[in-house]
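Chains shown are a subset, placed as in the full complex.
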Amino acid sequence: MLTGEQYRASLRDGREVYYDGERVEVADHPIFERAIQIAADSYDRYYKPEAGAISDYLQTPSTIEEMRDRAELKAEQLTSGSYVSLMTLLTAADRIESVRPQGSAAIRDYVREMQVADLRLVECITDAKGDRAKRPGQQEDPDAYLRVVERRADGVVVNGAKLHISGAPIGHELMTIPTKAMKPGEEDYAIAFSIPVSTPGVKTINVTSETPDMSFADMPLSEFKHDPVGFVIFDHVFVPNERVFLDGETEVAAAFAHSLGLWVRMNGLKNMADEADLMCGFASLLAEANGLDRVDHIKDKLAELVIHATLIRSTLEASILNSEVTDDGVVVPNEQYANAGKYHAAAYRTAMLQHIQDIAGGSLVTAPSSRDLESADVGHFVRKYMSTKQSVDGTYRLKLFHAAKDLTSGAHAGYNAVAQLQAGGGLYAQRTVTRGRYDLRAARAKALEAAGLSNPAEAE
Amino acid sequence: MLTGEQYRASLRDGREVYYDGERVEVADHPIFERAIQIAADSYDRYYKPEAGAISDYLQTPSTIEEMRDRAELKAEQLTSGSYVSLMTLLTAADRIESVRPQGSAAIRDYVREMQVADLRLVECITDAKGDRAKRPGQQEDPDAYLRVVERRADGVVVNGAKLHISGAPIGHELMTIPTKAMKPGEEDYAIAFSIPVSTPGVKTINVTSETPDMSFADMPLSEFKHDPVGFVIFDHVFVPNERVFLDGETEVAAAFAHSLGLWVRMNGLKNMADEADLMCGFASLLAEANGLDRVDHIKDKLAELVIHATLIRSTLEASILNSEVTDDGVVVPNEQYANAGKYHAAAYRTAMLQHIQDIAGGSLVTAPSSRDLESADVGHFVRKYMSTKQSVDGTYRLKLFHAAKDLTSGAHAGYNAVAQLQAGGGLYAQRTVTRGRYDLRAARAKALEAAGLSNPAEAE
């Protein structure tokens, strides 16, 4: 396992990273510093010095109880994304086994290797896509979907790009999989593999929700959450055979994306369940800080938040408690509950944040800054007029508003709104998946029985 | 245990039943016939001839597994209401034990007696309430809430009425409990008991969603569900001491209503989870019958129904799997999940039914009757113009519309809309209870930690 310091050092491997039009050394550039620090802290938290030890966070759960217990473990985005990637690969290994057994074997070796080496994996799935009305093979630019451009004895050469990639410049490995199902004739697009970020030809182009001189004093929630996101360019990149998990088997190309979908949604669901509790807490604190905690319509908005939080939590509970264990010993949560929960949480998330904005009032965006509070000239006015009463003083209330702005209305909140909405596919994709997982045949049978009818279509 | 025939006979006990302004013999009047028949069928289904046997449906579950298994058992309203009443009493027995131990003992004896005698209990809770802006003791008419008007050595005399009572004329026992919390000075209103429907002074005034000559040919879902509902009048009724569970202990008066609330909501949640599956089935069958099953916006409405059904089911799962077992061995489901689920199911139920109305189209209410279909003059036109294509013939499609009308748009559907909305309290009560059960202190602590703050109010 690696310490935080070892992790930092590992990033100086010649990787090609771009920010704001310039090539930069990721470990030295201030815009990446906070993200690296929080990832390093996470390394230190799970570090065990014994040789061959595996991080508790990256372990494969083998029972429902282990699955439930690990919901208590915390990690930042890079580490939780690594766990999602490992579980995705193991789940997919099961599903491609009959078609490409050597791929399944390569995956299982690779997962063990990563767990022991304690490296961080980056999910690379979404292609540039070009014209969404056309299939991969029909695009004007054939690279609109990442593809194999050359096959050699020792591996393949790929070309293309993956978009919306989170954490690429600060991770180690690019777990790269097809964005969707492929059809016969699209063999070059049915490619899954994993390679180091430092592989020649790989370039990352990054943005973040922070700006170069941003003051984080008034951003307690997001201070360490401005992860880099962006493009990963694969400019004629060579992938050795032992890292190729799928190559041309179009019939199982979707297995990876479906597996990732499940684990990304479970992870997103867990995060949104926790965030929903946080929202309830802020709503209650803000109501109290405004002297509004006994007002009926405020209590009713809190009830709405509480019901939301409880519904989300119930889908997480139902999904975990109805998990299945595969032959290979991997615990796979129930997809139907996970998908419905993820959809509901994402679809109503901004409406819930709006309740908080409504309870808080305009001070969310008009409250003075911490530096105003510290000013000898006007600091006492800020305290005086931000205070509610003796038990809610102005400094406390000002800082509560800063935190609530960070949650609901600041630059990072805007980033989060899009990220939560799109993670695991947009709302429509989530609705479609939920419908597809549902046992519609059983429901139709119940309806026919209730109606006293039989339906020819059900007969066969 | 009783057979269906014995149950029928048991109703001829002199009970005072009114329908449409007239006193009637319940076992002979056609308007009650369907409800009695379905209750009798339920008796026959669970009948075991051995002496001392207890109906599987009325058994007290003692483990989470038993609790989950019995969700598969089916019964009509009168029998399921009896189970709810028994569980309510056992749960309340626990909660009043420290204040009125003799009441707890009387309850436990009574529950065993009812289980063995295989009798049907009717939930009597809601008072007339008079002016809802005033408390029981402040009403212009002191009988607006049922109350003790005389205390004797052998029992008490009560006066008042219970409203919205389902099944009273066809049940055996009136489980009668305070409608809400009582305050000191309201001792006469803190009264809980159970007595036979045939007790002198008890009168029931009934309505149903059927009309005297209603043809049930086109109502396959509700044919046997037009339960009598209405007023139960207690006109100076004597209750013997052994049937008095609470008398004057205002501090625990709410224990009964809260217990009933939990079990009614669990039962309602179970029914709405099943009904939601039924809705998905009908939506799918109707879409197919109209040739619309491949249309995007129709599939999207089905997705909405499926997500609704899955959310409801997940709260039921989470509530059962997170049950607690009392010292007395009663399994009590988790209230937070049950309440949130019941609220969500009730709040969005009509919106879901509207999706079905939207998918089905106007034929829901304009389709000809079964008798038109059988007409020598026009039956062939009905078949011809109701048919979609060879695989969906006109007779099948007509009957599917009849069933869907019965579910969504007929007289019984209107009754159901109100019943589902109001069961276990209206929407606002359900929101309030959900908010009250939520661990707000933990949520506030999370929010404070995220904001890097401490709050004086949390200090103690």
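Order as written gives the chain letters A and B; numbering starts at 1 within each chain.
Heads up, the rule we're going with is that a residue touches a chain if its C-beta (ideal position, glycine included) is under 8 Å from a C-beta of that chain, and two chains touch if they have at least 3 such contacts.
The structure presented is a predicted model; accordingly, all values stated were derived computationally and were not measured.
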{"item": "Total copies in the full complex, given that 2 are placed here", "value": "4"}
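The working rule: only the chains that are shown with their structure count from here on.
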{"item": "Fitting chain A to chain B on CA atoms, where both chains share a sequence, rotation angle to nearest 5 degrees", "value": "180"}
{"item": "CA centroid of chain A to CA centroid of chain B, Å", "value": "42"}
{"item": "Interfacial residue positions of chain A with respect to chain B in the complex", "value": "220-221, 274, 277-278, 280-282, 284-285, 288, 299-300, 302-304, 306-307, 309-311, 313-315, 317-319, 321-322, 336-337, 339-341, 343-344, 391, 396, 399-400, 402-404, 407, 428, 431-432, 434-435, 438, 440, 442-448, 450-453, 455-457"}
